[in-house]
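All remarks here apply to the structure that follows.
Only a portion of the chains appears, each positioned as in the full assembly.
Each chain gets a letter, A, B, C and D, in the order it is written, and its residues are counted from 1.
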Amino acid sequence: QEPITRFNIGVLGGENAQDRMTSNECLRKYAEEALGVPVKLFTPADYDGVIQGLLGGTLDAAILGASGYAKAYLTDPEAVEPVLVKTNLDGAANYFSIGIARKDHAIASMDDMKGKVLGFGDPNSTSGYLIPAVELPKQGYSMKPGEYFKDIKFTGGHEQTIVAVKNGDVDGGVTWADGLGNWEDGYNSGALRKAVDAGLVDMNDLVQIWKSEPIPEGPLVVRKALPADVKEKFTALVAGLIDKDKECAYGVASGETGGFKPVAHDAYATIIEVRKLEEQKKAN
Amino acid sequence: MTPQIPVTPAPALPAPAPLDAARRAIARQRRIALALPVLLLAYLFHAAIAFDLAGVAGRARWDNAVTLMGDFWSYKVHVTRQNRDGARPEVSIEGMRQARFAPDQEPGWVTRRPDGGVDVALPAGNEVHIAADGAARLVVDGTAYDVAPRGDGIAFDIPGPPAWMNASDRRLTATLPGARVTFTRARTEILRRQAGWELFFFDLQSPFYGRSLPELARLAVAGPQLRPGTPNIAAMGQDFWRNGIWHHGDVAWAMFETVLMAFLGTMGAGLVALPLAFLAASNFTPARLVRQVARRGFDFLRGVDALIWTIVLSRAFGPGPLTGSLAILLTDTGSFGKLFSEALENVDGKPIEGLRSTGAGALARNRWAVMPQISPVILSQLLYFLESNTRSATVIGAITGGGIGLLLVQAIQTQKDWEHVAYYIVLIVLVVMLMDWLSGRLRARLIGERA
Amino acid sequence: MTQRPIHNRIAADYRALAARRRSYSAILWGIFIALMVAGFRLANARSAGGFRAGLPQILDYPAELVAEAWSKAAGLPGLMAGFLPALVETIDIAAVSTILGALGGAVGALLSTRGLAPWPRLVPLFRRLMDITRAIPDIVIALLLIFVLGGGPIPAALAISFHTAGALGKMFSEVAENASLAPVEGLESVGANWLQRMMLGVLPQVAPDWLSYAALRFEINIRASAILGFVGAGGIGYELRNAISWGQGRYDAAAAVFLLLFLTIVAVDQASSAIRNRLTGGRAAR
Amino acid sequence: MRIEARGLTRIFGATRAVDDASFVIERPCMIGIIGSSGAGKSTLLRMMNRLTDASAGRLIVDGRDVLALRGAARRAWQSDCAMIFQQFNLVPRLDVVQNVLHGLLNKRGTLTALFGLWPAADIERAVAILDRLGIAEQAPKRAEALSGGQQQRVAIARALMQDPAIILADEPIASLDPMNAQVVMDSLRAIHDEDGRTVIANLHTLDTARRYCDRIIGMRKGRIVFDGTPAQLTTAAARDIYGAGAGFSEAATSTALEPQHAPARDPAYAARLLAD
């Protein structure tokens, strides 16, 4: 394998591009030191940009969402491999899909949603669509519009879902949160928390109507074709980041974290199955 | 004035034919003049129904618009107390870690008490007092409300909360003029809205922060070096350029990247399209098949929007301005191919024949008889597209490429820094207007066309 | 032999002129080439992938898409039919925004054309206003409006109208500037008010060119409305984004949307250029 | 109706296009204004019609100063004081009847004109006027399809449609060939003779002015330097107006078809014109 001449890191996330650059700048520096080649950060606007970069070999590493990893894997199993996953402060590497509704609409759980309108975010989002779309039918809430729910709408994104629920455009919506902290703060991190902090909604006005099984956090992936020593060095760097530079680790994990722990492809087998299932459903 | 013209209609008329013709003419005009607006209105009405105008109007969140407009020109200072660890309340701009005030920088309306409590004065004479143990007292219009964090929620005793208060046993939000106060068991947070784009010039880390304009001017020319070793004026420039909140340097780069994408895409497309256009022009390519292939090729390139090309190309070229440039290049090759081949078809054949009669070869004929005729068309189209592509490059960047569009769209979607959104919009508008003006000037200069 | 000095002088002058012209254009070309090369290298350096490395891979993605779509070709017509309502919405957005934009542009143009403007002093003001509406990318307005109105076609239509008004206003005003003032003055002399002068004196003169520009704009707006779908403003762009960003497994849907969109754009393009040719009798509109 | 101009003045930058022009028209008559190019003839008429604002002076018609009128009142005055232009100033793409009906724009609502909701009587009157001018057959044609002479007659028809007290004509025959020029001047004279309207025409040829007008005003460099009957307009007076040397020949300003031709006061012709 020939040695690499540069190393490109793709950065995803719900932050704006400038903040992402800033909070990952330290990682870039460390990586440059460790690998001895120029390292650059790229902040495409959506999942797809990063995934295409990884598939095409223009990006060498990135933290993906679980569904995003599944997509990359399904498109080309030989493209990337998961190496690390970020953990929460309690050591878990999970987050949740959360169903919300307005408190004054007398909806306390999915059972009250019969004949009502449910809002999803982006159909490509793990927590905003994929997981609930698979789990809800298992719990007896059919996903066919008109069967259990009156209709199912895509609002376009987590923020939009929350606003839609608040405005009453949909009766209930699904978004994500880390499940830690308190409901009234919108949990410790996630779309709800952001919306609350921005003053878009007041948690007093919302109730939680559903919570998914834990969803695995997306992995840090590296390109399979990279030389083994590069993979090793970079993995070791990120794994040890929490001890080396806590601030930096927080920045890379975009929030408080217990650090990164190793992960293997198997951890995402379920998500990949779910995604395949969803595809077949679409095909029919 | 009495009409002296003897106007006696029909009987005196020599022939009814002209009158009938005139009536018909007017009737025809009436039909057209009435039908057009009616059709348009009918269509718009249909669209209003299809788009559910009434529903949208009902659901429109004008308060969001007000928030947004307000955020365009104002910023919020957060005073936050983490109730868990009982830490000292922090004061920061927009709650940003990089924009936390040092104790000596804190605004005058925040008063620290020696015991670790803090008093915050809000607009309209309202106040919040937070004691060292986290118990807070909110004073609104002279009435005091006490709220204290508890293990499982918050404690307060407010019978019949006023309309501006949204209270439950876990969370209390007070929306006050120019301020918002939130209590939960985890934290107590006060947001106070201030006019302006705070930290626009210098961030809190800069020694120039908080100085008045005359003071800065004085420092620029004379006075002690605030950062030893660097002249003040240079230090100011650096601090501005590297502003940690507004990132002027990066924004400028992003803006430049956007213009770069437009420039490379447009000009590259011109270079590629020119030779291909000959293949699509009937007077240069007699072979029908070649011509049709070239034309359909142009249609294809043009029909697929630049944005979709960006997606298609992002696999090969990854994120960055290259993908965006190539996407613009592909689409515009289609547009230019069509436009140039039309220009080629309209060239005057006489000069070409003139050159042919002297024994000039095909290359020389194209260079000297064809190019001078189409170069004004080419130039003006290139410049015209350059301006409009600057705008498209923003959109492309917003979706995959990079540049100012990315910053803008993300700033909008994360719904946090509306003043940054306003900043980007102003920048984009200025740059596009500048390109518009510049391309007009260049056109006028190079082709002698009316600007 | 007496002419020698005369035409030698002319020849020398001409040579000097030609040399000056040549060096002028050499400099311009030099700057242009330098800008292109430097720009390209810069773009290359600031991108994740290199131009050279990427070129061989350029077909990977389309090949993947086409392969999947091909394998499910039988389902394509059905998928396309399913996306028709979204396509209609996209076309509706374009049509509404062209109509509204053209109306706005017409008013803007008349207010900002010297000789026609009812308030000549305010002409520069209206011009700047139109410059600004033209300069704001429609996606920006759409994103802001989505925030207020929620997703859907209305923010898209408003955003595109806004931009269209500025763009058409400029073109309309260029046409109106060349309109003959004689009929306007004729109408003024009979005591016609401003509206009557414009509607009866100016409109008939400029209508063919205005319509032709509007037709061109309609075509542009179809793309714009498809693009705005990408940011959640409804229509077929939204479907395309969903299909494309899902990736493998839904490439057949992507191909269907894509085909539909492409055919529409080509059809509208051809129709609008046919209309333009008829309206302006072959004078190219742009 | 009494029309009195008092010190009418119009200054363009440094030029005094019309300089302190005063005259009185006691009763309807046909007036010719002559003068070399740039003498201010057009500016004077345009001020009277309120197309150009005066810099100073007053134009008193039946006791009120029409130069002081604003907005609707001004437009009402314009509709009472028709203007005919050298270049006809019709709307070329509209048909002839509509152009004639435009004379009523000030009297009918805006909607009427926009949507062609003209009352039947208006259309009849328009066609009658066209017929009077001998071009009724052209009524449904587009104005631009007509010859110059016909277009000018459409313009006159529009003026008549206004039913004005005064008709101002700014070089109405300058763009026409001699044949058409005569038809147009004959029509203007007939309108004065038969309807008793005041007609004021800028003319660039002396012989036309002499032949058709009751009174001639001569302008030079913005000032009125002659005001009298055709008989009083001697060659010397003309030389004065045109600021010409002794070499001045009237023929140089002539456009007549046949110099010997008598003014169109042919009773038979007049009777035909009156027939409608």
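The working rule: contacts are C-beta pairs under 8 Å (C-beta built on N, C-alpha and C of every residue); 3 or more make two chains touch, one makes a residue touch a chain.
Model, not experiment: these values are computed from the prediction.
Trainee: Report, per chain label, the number of copies making up the whole complex in this file.
Mentor: Beyond the single copies shown, the full file gives A x1, B x1, C x1, D x2.
Here is the rule we use: only the chains that are shown with their structure count from here on.
Trainee: Hey, how far apart are subunit A and subunit D in touch steps, shortest way?
Mentor: Between subunit A and subunit D, the shortest chain-hopping route counts 2.
Trainee: Treat touching chains as neighbours and tell me the shortest step distance from subunit C to subunit D.
Mentor: 1
Trainee: Specify the chain most distant from subunit B by Cα centroid.
Mentor: D
Trainee: Report the inter-chain centroid distance for subunit A and subunit C in whole angstrom, where each centroid is the mean of the CA atoms.
Mentor: That gives a centre separation of 37 Å.
Trainee: Can you compute the centre-to-centre distance for subunit B and subunit D, using the mean CA position of each chain? Integer Å is fine.
Mentor: From the centre of subunit B to the centre of subunit D is 56 Å.
Trainee: Mind checking the centre-to-centre distance between subunit A and subunit B? Centres are C-alpha means, answer in whole Å.
Mentor: 27
Trainee: Give the residues of subunit A touching no fewer than two other chains, as numbers and ranges.
Mentor: In subunit A, residues 8, 10, 42, 46, 48, 52-53, 56, 58-59, 157, 163, 167, 169 touch at least two other chains, as defined above.
Trainee: Tell me, which residues of subunit C touch at least two other chains?
Mentor: Residues 47-49, 54, 57, 60-61, 150, 231, 244.
Trainee: Which chains touch which?
Mentor: Applying the touch rule to all chain pairs gives A-B, A-C, B-C, B-D, C-D.
Trainee: Provide the residue numbers of subunit A that touch subunit B in the complex, in ascending order.
Mentor: Where subunit A meets subunit B, its residues are 8, 10, 14-18, 21-22, 42-46, 48-50, 52-53, 55-56, 58-59, 157, 159, 163, 167-169, 181-185, 194-195, 197-200, 202-205.
Trainee: Can you list the residues on subunit C that touch subunit A in the complex?
Mentor: Contact set of subunit C toward subunit A: 47-49, 53-54, 57, 60-61, 64, 72, 75, 146, 150-151, 231-232, 238, 242, 244-250, 252-253.
Trainee: Show me the residue ranges of subunit C that touch subunit B in the complex, using the header's touch definition.
Mentor: Going through subunit C, the ones touching subunit B are 32, 35-36, 39-40, 42-44, 46-51, 54-55, 57-58, 60-62, 89, 92, 95-96, 99-100, 131-132, 134-137, 139-140, 143-144, 147-150, 152-154, 157, 223, 226-227, 230-231, 240, 244, 258, 262, 265-266, 269, 284, 286.
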